[in-house]
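All protein chains of the complex are present and in place, except for one that has been dropped.
Let's look at chain A:
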Amino acid sequence: MDLSPFEKDNSVSCRLASQIPDVCKIEDCCLGIDEAGRGPVLGPMVYGICFCPVSKKEQLKDLKVADSKTLTEAERENLFQKLDEARNYVGWALQILSPNIISTSMLQRTKYNLNALSHDTAIGLVQYALDSGVQLKEVYVDTVGPAEKYEEKLSQRFPGIEVTVRPKADSLFPIVSAASICAKVARDRAVKGWNFSEDLGEVDTDYGSGYPNDPKTKAWLLKYLDPVFGYSQFVRFSWSTAQTLMDSKAVTVHWDDDEEDGEKAAQRKNNRSMLSYFGASAGGNDQNPTHQTHRFFTERRLKSLDTL
């Protein structure tokens, strides 16, 4: 697994994929989807698919791929090695969603939540397999959100493919376990070798698991909080852990789509745009209350000053 395309620019979404085994283009195939790094406040979220001919399902079982969570890092690396050796009938593809992509998706003006992002990424990977000529007949997915709804969404999106969405699919279906191993290995490697694009000096890489409840992670977040910029792009800004720390320790930043309440919000929403620029009450220097600035200036947000 070569992560260098992602490491070159770890601020975006990046796809890594194995060669497509020839047998997958001829025989009916099954495909498993799983993700790694959904919960951490640090690092990317990785989506993985693994596929093989339906006829090779048993062979895959013999590889003893199991739910990645029950394995140590070394065991996962070992299993990924085995999957790699089975490359003549097992293929995989990954979508690495950088923490920056997660932050900007979730915090943009039209909110794009993590579930929608996850669903779309999964759909994108299945489509990639189809586009690559994999003869997909069965798809197995570990659920994100309610299983039934997700299953319906995927079935509609891919007519002719039998979609099975199950919680804990990674321990039920070997092909999902395989996908979970690919995703987890990629995530581990990406986090371990993270290239900080910011100049943070000698970065302390002892940030623990990256999960919000890990004391090491929390300590790291406190240490690397910049009062103006907040965090490195390694951190998911949209996580409440990060937001709470920035709210209490960093400079307050106002955005024009911030939700405000009470009088302040009413003032902004109702008349800040135009009316506040007329008259003296808005803090302008027009002491003559009857004077209305011409719209050439108000439309351009230009006003006279009486002091610098």
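Rule of thumb we're sticking to: contacts are C-beta pairs under 8 Å (C-beta built on N, C-alpha and C of every residue); 3 or more make two chains touch, one makes a residue touch a chain; residues count from 1.
By definition in this document, contacts and distances are computed from a predicted model.
**Student:** Choose one: "Bon1-associated protein", "Ribonuclease H2 subunit B", "Trafficking protein particle complex subunit" or "Hemoglobin linker chain". The correct choice is the protein name in UniProt for the chain not shown.
**Tutor:** The missing chain's protein name, per its UniProt entry, is "Ribonuclease H2 subunit B".
**Student:** When the complex is taken as a whole, what residues of chain A touch the one chain not shown?
**Tutor:** 228, 254-256, 268, 270-275, 285-288, 290-291, 293-308
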